[in-house]
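Here the complex is missing one protein chain, while the rest keep their positions.
Think of it as A and B in the order they're written, each chain with its own count starting at 1.
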Amino acid sequence: MELKVNPIRCEAYGLCSELLPELVELDEWGYPIVDGRPVPPELVRDARRAAAMCPRLALTLAQR
Amino acid sequence: MSALALESPRVATRLLPRRALTSHASYLEAYGPLPRLDSGRLLDEIERSGLSGRGGAGFPTGRKLRAVAAGRSPVVVANGTEGEPASAKDKVLLARNPHLVIDGVVAAAAAVGADGAVVVVSRADAAGYARLEALLRERPDAAHVGLEAAPEGFLTGEESALVHWLNGGPAKPTMTPPRPFERGVNGRPTLVQNVETLANIALIARRGASWFRKPGTDDEPGSVLVTLLGAVRTPGVSETELGAPIAEVVERHGGLTERAQALLVGGYFGSWLPGSALGRRLSRTALGVSLGARTLVALPARSCGLVETARIVRYLAGQSAGQCGPCVFGLGALASAIESVAACDDRAAHSHARLARLSEQIAGRGACAHPDGAVRLLASALDIFAGEVDAHLDGVCTATDTRSVLPWS
Partner (left out) sequence: MTGWYLMRATGIVSLVLFTLVTVLGIATAARLGPRRGPRFVTLGLHRSMSLLAVVFIGIHVTTAILDPYAHVSALAAIVPFTARWRPLAVGLGTVSLDLVAALIVTSLLRRHLSLRVWRGVHLLAYVSWPVAVWHTIGAGSDWSSGWARAIVTGCVASVLLAALYRLPRPGRLPKHLAAQVRP
């Protein structure tokens, strides 16, 4: 499963990084830097939650 | 001028006739009529020719045409917006040989099965728009070709931005996929092609792939338009073949006015190369960098490469579409940092240290390639002007004239 950010939709709410700090870091302006590697199975549930929590639906979790 | 001009395998006047051919009659006298076009054969010829996009991205044209032709109810967009201030080749081509471009649009439309096409120029070129408008009226074979004037801006000519604008939105890039060739204007498969590429298609339709491949190299065939600026006697646009010695191009522009310390290849999204590059050939293979839209700037020895680069990065930051945080804030911070180094101010060392971290945070994190282009340009500058960087960090700029070498409107 792959985690991706739509940079046009993203408005630096940063909720994704709060819910998934293992895979999402924030840059100095508050925008998410997503680890490009496949999401490890034990983090898939948290990744789903992070994607659902984004107020702009900018974070998506999908099959590669 | 007769059609024999087309016989010369090397260069000179394939795309750019010596005098402007604005009337259809004078154009037909020089090039002859466009033959009846068989879509399948034309697609084959373009593929065999090895023609690649002349607008900067360099995507194989044949492949693009085939992809669009496979779709339903396609549309052709001729991109003549030329958003980069330093590039003038498209304006010159449209001024001197507009009918060749129109032929290219007609041919490309026939090749992909499009019943409609539109030529887009920049609003800044009112004269060009008026000229094309009058011209299209004397072309009954181009009744299905429209004309539009897009807003000025560096990003307007970006494929998805152009389509976004044609669809009624702002001239800002959109998320891809889907790319225009799949879903573009009005949701239809859209062929977005630079006007120079289309002009080449019109030539291939007449003379075929082998003729097209005579100039140039095996990997990079054909003739191209180049904009040469900077320390040359007659800056401007000329036609040459891919793989030609850059010194030859410089000669055609009156030679250097002074020693060139560096060469910018590919315009504002390009890369700086050392002055010795002027002794190499004009090809991606020979130079090791993308040629982009072939805007070359010979930086005079008297100038400061860092000051020029800082101006470019600040310009690029200002031209951000403003849609993606890392680009908007990142390029702004990047511009401030390189400006600080270029100005040898008291924060220069701190700013210089920031550049690498900033570049890392910006690259690849926008919806389009805009931030990446700026980062690449800056990286090449720090490499080529490393000596100048050291001097600046010591508080000294070795340049004697820091006036701008590049155009800014």
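Here are a few things to note about the model shown:
Here is the rule we use: contacts are C-beta pairs under 8 Å (C-beta built on N, C-alpha and C of every residue); 3 or more make two chains touch, one makes a residue touch a chain.
Keep in mind that this is a model prediction, so the values were computed, not measured.
Taking the complete complex into account, B:G322 is the one of B:P274, B:G322 or B:G395 that touches the chain left out. For chain A, the residues in touch with the chain missing from this view are 9, 11-15, 18-19, 29-30, 53, 55-57.
Keep in mind that, in the parts below, only the chains that are shown with their structure count from here on.
In terms of their C-alpha centroids, the spacing between chain A and chain B amounts to 35 Å.
Within the complex formed with chain A, the chain B residues making contact are 174-175, 323-327, 329-330, 361, 365-367. The residues of chain A lying in touch with chain B in their complex are 6-8, 10-12, 27-31, 33.
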